[in-house]
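What you see is the complex with one protein chain gone and the rest in place.
Naming follows writing order (A, B, C, D and E), and every chain is counted from residue 1.
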C-alpha cells in the first residue's frame, strides 16, 4: 500500500473524520461545545486506559526489553529542545523565553497523537510493542524541564525576574495531571498484570477506540478555534510546525530501529518524537515561564503540528519505518 | 399482540421505567439532579451514536432507497406547521408569534423519542430500515425555519420589532448543536462505513440502550419539573399536546407506507412526525422569536407530548402501521 | 488461602491500587482532580447499576428469600447507633450532637464499600446472593433517622435550637440522591427482570468493574485530602474508626449466617454493617443536625473507616465468615 | 433614565446551607436570587468543591436596604455559628424599583 | 497608586440572551466581559440551570460611567420585555483607566 493510499485510509478512519468534523464545527461557529468536565473526563479515561494497558504489557514482557529503548526515548525527548531552541532563537528570531517554551513543547509529547497512532497501526494490522506506552510516559517531562532551564538561563541573562520558581516546573512536570495519570496507571497496570486486566478490560480496552473518536471531535473544535491565531504567529512558525515533526519523527523511527524495536514500535517512537505536547507542557510552561507568549506555543502545537500528525504525519512515519526495516 | 399488551410491554422496558422514576423524583422533590455537563455529554453520545449508525446504514443501502422517503419526510416536517399554526392561532386563540413558535416545535422532531422508538422496535422484534435516522436528520430544521418565517410575518404585520434576524434562525437551525452533531455523525458514518463501524461499535452501539435508559431518567426529572406549568398553559394546549402527535403520527406512518418503507420504517416516520422538538427548536426559537412565550412551547413539547409518545404513542403508531400494512 | 494472602490479593486489585494512587495524588499535591460533575456522574452510574442488578436478582429469586435477612439488616442498621452513641458520648467524651451524628454515619452504609466487596468476592470466586443489594438499600436510612432523633433529644435537653426540622431529615433520608437512586433502580430492575437486563447489561454490568476502579481513584483523592484532618480528630476517633467496623462487621456476618445467607451474603452483610456512610448521611446530618461538627464524622467515615474497609476490612470479614460457616 | 438604590447582599457558604438560606430569603420577601458554584477557603478550611460534601456556593440577592438589614441580622443570629459562611452587602442601582 | 472610578454593570439573564447581550456589548464599545453560569429564581420562575433550555448566566462588564448609562438604557428598551433578565450597576475602582 503506497503512502497516498495509506494517508487516504487514515483520513477515512472515524477518529480522523470526527476530528475534521470538530474543526468544521469551529469554522462555521456551531454552538457545539463539550463542557469542560466532559473534556477532562475523556482525558482522564484515555490516559488511564493507555497507561494501564502499557503497564500490563510491561508486566508481561518484563523490563529487560523495555529499558534500552526507554532510555533512548528519554534522551531523545531531552535533546530535541537543544536543536529546536537555537533554531527558533537565531533563525526564527523569537525571544529566548519564547524559543525555550516552544522547544519544551516539541521535546515533550502528545498522548492523544500517540493513541491515534496505535489506533492507526491496529487498523493497518501492523503489530507494535504494547509497552511502547512506557516511552510516552518517560518522554513527557524531560523536555519540559530542559525547556524551563533554557528559559530561566535566558531570562536570567536578560536580568528579568523569573516567575514561578523552577521547583514549580519540576513539580508540575512530574505530578501534573496528565503525566501523573499516565505513569500512575502504568504502575497500577504493571502491578496487577493480566489478572487485573481481565477485570477492567471491558471498560478500559473494548470501547477505547470509540471514546477516542468522540474525544477527537472535541479536539477538532479546540484546534479549530485556534486556527484564527495562525496569522498571528507568522510564516516561520507555520513552516516549523510541519518540518519539526517530520525531522523529529524520522529521528524517532531511526532511534527505534537502533534500539531493537519492531516496525510498529519504531513508528510509535517516531510519532512521539514528532508530536508536540499541548496538555502537560502548556501548564508547566505557563506557570514557570509566564513571560513566554502562549499564543506561539499553543498555536504551533495545537493548531499546526497536532492536526498535521493526526492526518498526514502518522502514515508518513510508518512509511518511513517500512523503508528503514529490511 | 393487541395494543394494550403492546403498551404494557413498552411501559415495562428499562428506558420507560427510568423515565417514570425521573418524573417521580421531580414530584417528590428529591435532590437527585444530573449536572448539566453530564446531560450534555449523554446528549452528545446519543446523537453521535445514532447519527453514525444511520450513516453506516446509508453507506450500506445506498442513497437510492433513501432519497424518496427522505424528501417526503422533509416535506412532512415543513408542512406540519402549516396546519398547526392556524389551528393554534384561530381555534386556540394564541398570539401569532406563540402559534408560530409551537408550530415550529411540532413540525420539528425529538431525537430521543426516535431513539426510544428504535429501542422499542428492537424489543418487539420489528425490523426497520437502519437509514431511517436520515429522516430524523432532515426533519429537524425545515419546520423551525417555516415556524420562524410565520412568526416574523405575523410580528411584522403587528409592526413589533422582530428580535434576532432570520439569519440567526437559519444558522441555529443548521449549525445548532443537536442538528450539527446528528448530520455530522451521519456523514462521518457514511464515509467510513462498516469498516469504521467495526472500530467504534463497542462504544457507540453495544452500550447504547443502557445509556438511553440512564438519559431517560434525567429526561424524566426535567419533564417532571415542568409538570407544574401544566395549569399555566390551559386545557386547550393539553388536548393539543396529545391529539397533534396522534394526527401527525398517523400522517407519518401513512406517508412511510406510500414511499415504500416497511412496517418498522413507517412507524419511525410516524414517530418523527408525532414528536415535538425540545432541543433544537427551543434554542432556535428563543433566539429568533424572543417574543414567543417559552412556557407554552416548552411545556407542550417537554411535559405533554414527549411523555405521551414515550409511553403510549410509540406502541400506537406501530399498531397503526400494522393495520395499514397488508 | 490464609488471611494475609487474601489481603495481599485484595491490595493488588485494580480498584484498590487506583484508590491508593488517588491517595498518593492528594499527598503529593498533584493538580489531578475529577470535576464534580464527573464525580456525580460516576456515582449515579454505580448506584443505578448496582440497584438495577439487585432488583433483577430479586425478580429472579422472589421476595420470599429476601425478606428475613432484609428485616434483620434493617434492624441491625437501626441498632448500631444505639451502642455507638453512648460509647462516643461517655467514653469518647464527644458532645451529644456530635456523638449522634457519628453514630448515624456508622449505622448507615457505604455503597462504594459494598460494591468493592462484591468485586472482591467475584475475584476470589466466592458466590453471593445477588439480591444482597436489597440489604444495602434498606440499611441506608434507618440509622440516619435514629441518629437525628438521638441528636434532637440531646440538643432539646440542652435547650439549643434544633436546626432544620426532623421532617428535613426524613425527607433527605428517603428521597436523598443516593438512597433514591439505589431504591429506584432496584424497583426498576425488579419490574423489568431478566428481559430488561438483557437490554442494558452491556452498559450497567460489563464495564462495571472498570468504572469502579476509575471511581476509586477519585475516592482516593478525596479521602487523601482529608488525611490532614486526622490530627484534628484525636486518637480516640482514630481507634474508633478501625474498631467499630471490625465489631459491626462481625455482628453483620454473624447475623447473616443466622438468617440463612451463604458465606458470600453473610460477608456482604458484614461489610454493610462495618461500612460508614459518606454520601447519604453527611447530607442528611448536615441539614438536620447543623450543630454537629462535620470534621468529626467526615474524617472518621471518609479518611479512616472507608480506606480501612477497602484495603483490609473486606478480606477480614470474608475470613471471619469462612470461620463461622462449617 | 432613573435608577434606584438597592442593596446587594452576598452570602458565601457551604452548599448544605442552600435550602436553609433559600427558605430565609422567602421569609424576608426577596423576589429572587442568583446562585454560583464556587471554590473557596476561609476559617473553616479549604472547600475545593470537588465533591458535594465540601461544595461551596455564593448567593447574591438584590433587595431594598431595609430588608437587607433584616437579612444580615438573621444570618448572623441563625447561620454564622452553624455553617461555613460569610455575608456582606454593597450598594447597587437598579432600573425597576419595584421589581426588587 | 492611582485608581480610577468605573461602573460595573451586572446582567443576570437566561443563557439564550447571551449572544444578543454580547452583540450589544460590542456595539457600546465594552473592551471585555466576564460570564458566569448560575442558577437562580425571579419573576420568570426558577432557573435550575439543569439543562440548556433553562440555563442562566451572569455577565459582568467594567465600563466607564457614561457608557454604563447607555448599556442600561438599551437593556431596558430592547431586552427586559423579552428575556428573563435583571441588570444593575455599582461603583468600582480600577488601576488602568484606559483599559476599560
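As a convention for this text, a residue touches a chain if its C-beta (ideal position, glycine included) is under 8 Å from a C-beta of that chain, and two chains touch if they have at least 3 such contacts.
These numbers were taken from a predicted model, which means no experiment stands behind them.
Visitor: Wait, the hidden chain, what does it touch out of the ones we have here?
Guide: Among the chains that are shown, those touched by the missing chain are A, D, E.
Visitor: Identify the residue among A:19, A:203, A:278 or A:296 that touches the chain left out of the display.
Guide: Considering all chains, including the one not shown, the answer is A:278.
Visitor: Check the options A:62, A:239 or A:290 and report the residue that touches the missing chain.
Guide: A:290
Visitor: Can you list, in ascending order, the chain E residues touching the missing chain?
Guide: Its contact residues with the unshown chain are 1, 3, 6, 8, 31-37, 62, 90-96, 99.
Visitor: Given the full complex, what residues of chain A touch the hidden partner chain?
Guide: Where chain A meets the chain not shown: residues 33-34, 36, 39-40, 161, 163-164, 168, 221-222, 225, 278-279, 282-283, 286-287, 290-291, 294, 298, 302.
Visitor: What does the interface between chain D and the hidden chain look like in terms of residue numbers?
Guide: Looking at chain D, the ones touching the missing chain are residues 10, 12, 36-43, 56, 58, 69, 72-73, 75-76, 80, 86-91.
Just so we're on the same page, only the chains that are shown with their structure count from here on.
Visitor: Which number of steps is the smallest that gets you from chain B over to chain E via touching chains?
Guide: Each step joins two touching chains, and the minimum needed here is 1.
Visitor: Find the chain most remote from chain C, comparing centres computed as mean CA coordinates.
Guide: Relative to chain C, the chain whose C-alpha centre sits farthest away is E.
Visitor: Is the contact between copies chain A and chain B built from the same residues on both sides or from different ones, judged by whether over half of the numbers are shared?
Guide: Different-residue interface.
Visitor: Please tell me the distance, in whole Å, between the geometric centres of chain A and chain B computed from their C-alpha atoms.
Guide: Roughly 41 Å separates the two chain centres.
Visitor: Just give me the whole-number Å value for how far the CA centre of chain A lies from that of chain D.
Guide: Averaging C-alpha atoms per chain gives centres 46 Å apart.
Visitor: I need the residues of chain D touching at least two other chains; which ones are they?
Guide: Expected reply: 37.
Visitor: Going by the contact rule already set, what residues in chain B reach two or more other chains?
Guide: 33-38, 40-41, 206-207, 283, in rising order.
Visitor: Pull out all the chain pairs that touch, please.
Guide: The list of touching pairs comes to A-B, A-C, B-C, B-E, C-D, D-E.
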